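Below is a slice of the complex: some chains, not all, each in place.
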Amino acid sequence: MTISVHPDRLLPGDPALRDVARELYRAVAELPITSPHGHVPPQWFADDVRFDNPTALLLTPDHYINRLLHSHGVPLESLGVGREDFTDEEARAAFRTFCSHWKEFRGTPMKYWFEEQLVGVFGLELEPSEASADELYDRIDALLATPAFRARALHDRFNIEFIATTDDPCDDLEHHRRIRQDPDWDGAVVPTFRPDKYLEVVRPDWNRDVDRLGECAGTGVDTYAGWVAAMEARRGFFKDNGAVSTDHAHLDAGTVNLTAAEAEKLYSRARSGQISTPEAERLRRGFLFEQARMASEDGLVMTLHPGAWRNHHTETHHRFGADVGADFPFVTEYVAALQPLLDAFGTNPGFKLVLFTMDETTFSREIGPLASFYPSIYAGAPWWFLDTPDGVTRYRAAVTESCGFGKTSGMIDDTRALLSIPARHDMARRLDSGYLARLVAEHRLTMDEAMDTAHDLVVRQPRRAFNLVGSD
Amino acid sequence: MTISVHPDRLLPGDPALRDVARELYRAVAELPITSPHGHVPPQWFADDVRFDNPTALLLTPDHYINRLLHSHGVPLESLGVGREDFTDEEARAAFRTFCSHWKEFRGTPMKYWFEEQLVGVFGLELEPSEASADELYDRIDALLATPAFRARALHDRFNIEFIATTDDPCDDLEHHRRIRQDPDWDGAVVPTFRPDKYLEVVRPDWNRDVDRLGECAGTGVDTYAGWVAAMEARRGFFKDNGAVSTDHAHLDAGTVNLTAAEAEKLYSRARSGQISTPEAERLRRGFLFEQARMASEDGLVMTLHPGAWRNHHTETHHRFGADVGADFPFVTEYVAALQPLLDAFGTNPGFKLVLFTMDETTFSREIGPLASFYPSIYAGAPWWFLDTPDGVTRYRAAVTESCGFGKTSGMIDDTRALLSIPARHDMARRLDSGYLARLVAEHRLTMDEAMDTAHDLVVRQPRRAFNLVGSD
């Protein structure tokens, strides 16, 4: 059995809309990719890596795929998750397991992205199945050994104009420096400051991590003021190394404007291990407020990804660690949670805050409305569990009517799966074209307006939201 | 560049559905407008005002438009918000600012309504832009000076059969009396009783306002019973002056059936400034319960608009006051909140309660189901942030399957923007026609049933929900 990717895939099924959508899509299909937030390891580009094997590249690190296989009874260890000792034979068997479960991916974006990669990146039209698994594995493996499939070649072939990674505040950004200083390659790969673990006071390792933060910043961290100074130093270092944003993910979006006295008191209790759980939460919300204060001064865009209940299954967490598919969306609230932060910085011209969610009820109820008043707020593209054909379509329908197109972030792929980046951005362009086509068909936009907007969504909006070169 | 309004605008883009929708729409397009709840100042009709200038009429008071301009960095003061000293030159500049941001309104209902007003009310087909701003301004300004654009002429041209304003309980309703007694004009303009501020005990001015209530009612307000008597008196006065409903907007929909003793105790603490925040909330919920009790006796329909977090940005509130766009939807709950009220009055034949929401998750989860059991409850039309093409469509899809069409309120424009009223009602008729056309195409309704329903939604449902003349 062969697979094929239809030229009109993801465009509206209705012929009248499809023709309009196709015209819009064609106008933006070949534009370069801007990826202001994602998780591709910078070392891949610094070292121009050659990827190990199909499983190590496409399956083991992809918690979307692992998750669904696990839900059908496939043990995570058989997919290589958390395994240092995973053999070639096991990698091949894992790929076979995946292929034999191929039909379980129907209707999911994982099927869509995988097919796009097979056909679009590898040029293979063989449908995954138990029978085809070994042939697919071998052919992909052979391609991965060729120069055209090294990290930089893929990046260039994908027409990636700008890509951001996600990095620890103590990272020395050596990979980024090497990329930047390499005369042989001109890829724009910048870091993103991700300080979550230094804010999560309840984490067992928090104290040790804060010590390390103080060391790498070269400041004392015995006081709240010291913690702030360390953060400011590291943010500055990231900014000097090209960072345009900071990324924040906590269970909720809560913020609080602590007085200096309370901040110091809570911090002191935290450092001495005597802080209560509610106090730790309060301190974390104070820390997040402080990050926004810094952002309004240093101009790094703040992106907020709240609402994931992480490591929901204890045994899975203990055996396999974090980010293996056992994270779930949780009821999320923004209007009350962000009020202290927005009251202080929401209209500050130097401040930008991109809001992401896994709780789509907030699109029309909170995120769209907030973005339609506060100059600082942009409605982030659909994220985790909503980065799907229907999820994206519901997002546009839910936010556009309050905040228009001009206060949305543009496509954010948020992925570590380098080979899926073209498919993800192409998907967004197709779906946005479909949404715009509907507005044209309903005479809410003229074709000229839709065409201009389609272009804006790819080019102008990410530049605007992330203060990139070329933004107006 | 010119704009035009297409005859099929807002009808489904799919040709098969569009033909059916068009037929349904045409059958109701010219029916008179019933507007049972809105915010047009009665003085406009009493004095048959001539409107000042395009900005004062179309921009400064429209917090939908201000909000989105503000989100793009336009200062509210430059739009005339909160300005007594706004000059003609500044008004013209504000209009230019709006026109130069025209593209940011794409996909929003503000663009739709504005175009409808330009073409449908002013007969102008010039697209707003920096280049066209002055010409548009001058041409609208010239039209506003003509008799055809005075308040009453517009009202008559818009074919408004019935319109309600929103008024303070202490209002002397002099404007309404003058309209009613004017032999030269027969517009039906009735007041609506809006007592919120007398229920919000936490407001700094609450005590002073209650004093004033006592004065205008001619009753003592030293006791809870006195407060009730004053409310009853003023409700009676409103009813004598044509009112058909009372309107209520608080952060939540909470109600409680207080004993007389607790009510008096809480009221006494409130009047003496010694009430705690939770007690004040409890008293407010008791007050709302009491309003429902009165409604079940005097027959004024109760409309409830909970769930707006008002004045979210302190500085904006201090500088510009309320209702300037810094209000946001908030998670809203009805089933638990209204249980005490519905337990007491929900099946009372004299009682009607129209539920509005800004949290669309409640359409299928709470409002539709409640309206499908309680004879008193009507599912209110989509309000603020949801009074949009897709919002209305989602509303119909979410409530109809539980409560049918016969327990929905019909179109409520809830607007102060007189010139947008035809566009808003026309929009509802178009969207309802589109929804009905889908049911016809899916063979869930016959064309005869759909035609009858389209008529009911415009004529029968507002009459039913608001006890208007002609209701069955």
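Lettered A and B in written order, each chain numbered from 1.
One rule holds in what follows: contacts are C-beta pairs under 8 Å (C-beta built on N, C-alpha and C of every residue); 3 or more make two chains touch, one makes a residue touch a chain.
Predicted model only: the values in this text are computed from it and were never measured.
Novice: Since all chains share one sequence and 2 are shown, how many copies form the whole assembly?
Specialist: Copy number for the complete assembly, per this file: 3.
Rule of thumb we're sticking to: only the chains that are shown with their structure count from here on.
Novice: Rounded to a whole Å, what is the gap between the Cα centroids of subunit A and subunit B?
Specialist: 40
Novice: Quick check on the complex: what are the subunit A residues that touch subunit B?
Specialist: 14, 16-17, 333, 335-336, 339, 342-343, 346-347, 349, 361, 364-366, 368-375, 377, 397-398, 400-407, 437-445, 449, 452-453
Novice: Report the residues of subunit B in contact with subunit A in the complex, numbered from low to high.
Specialist: 5-6, 8-15, 67-68, 70-73, 103-109, 111-112, 309, 312-316, 325-326, 328-331, 358-361, 385-386, 388-391
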